[in-house]
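Here the complex is missing a single protein chain, while all its other protein chains stay put.
Our next item is chain A:
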């Protein structure tokens, strides 16, 4: 395998990056719809239309307002999830090209997933509705559980590469992908990825038991932005997982940029397929497990990586 030299491209390519992100998110949503349709006894092809049908339905819907809503914060938060996902992929290299080769790309990604803390809570706060607010609090409750393990899971590849620059982390995986010798960090990253996307087992802030939670009072474009934002976050997170643990663009025959897309698609599909096998996790119950079991495990992982790095000299 040849080492890929990561180069920073002009910001004019950013719209293409955004399009790729949305395209992958649409495919994932379609796959999820197909599985749901099949489970409901309909032909699975019907479900593939789900992202387009939902978009068409929501764009024609009237915007809902509530009494004494904090409209500024509500709308900002609604649009923010999608923007955050776009800001995340700024540091994800597509093969040899990256939009920003900043020296602290890993910390940038982490800072962006902290933005989700503010945004989901604000989206719950905005409509002045009890169910929405409970959803917002649920999210912060689970965020406290997944964020620290996530931070240490991100530390492992950075330690191995000796750099916070995402390009260096990809280069350091030439020959041996990080997933091989840091599987715990990878699994924790995948769980946290579902956490900051408020998705799958971590979707109780949007739960049906609280009338949709953060989604409860939204309709039309506001609802679309929240739903699309979650899928975009999941896609951006998968792309970053591929970059950190699955060798980025490394692979035979195909060009590097295509490998990044293929691997991201595979990781996304795996998450979508896994979703229906996992129970919803109650935010108040996962705290103890996250801090007493997962956190020590991932710290142990970082210790092993550090020892290996020191041993290699």
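What we mean here is this: a contact is a pair of C-beta atoms (placed from the backbone, for glycine too) under 8 Å apart; a residue touches a chain by one contact, two chains touch by 3 or more; residues count from 1.
We take it that contacts and distances are computed from a predicted model.
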Hidden subunit of the complex - UniProt protein name among "NADH-quinone oxidoreductase subunit J", "Heme exporter protein C", "ABC transporter ATP-binding protein" or "Thiamine biosynthesis protein ThiS": "NADH-quinone oxidoreductase subunit J"
Listed residues A:208, A:274, A:288 or A:303, member touching the removed chain: A:288
Identified contact with the non-displayed chain, of A:44, A:108 or A:257: A:108
Residue in contact with the excluded chain [from A:24, A:73 or A:214]: A:73
Sole residue of A:18, A:118 or A:299 that reaches the chain not shown, by the stated touch rule: A:118
Interface with the undisplayed chain - residues on chain A: 70, 72-73, 102-104, 107-108, 110-111, 114-115, 117-118, 121-122, 125, 133, 137, 140, 143, 147, 164, 285, 288-289, 292-293
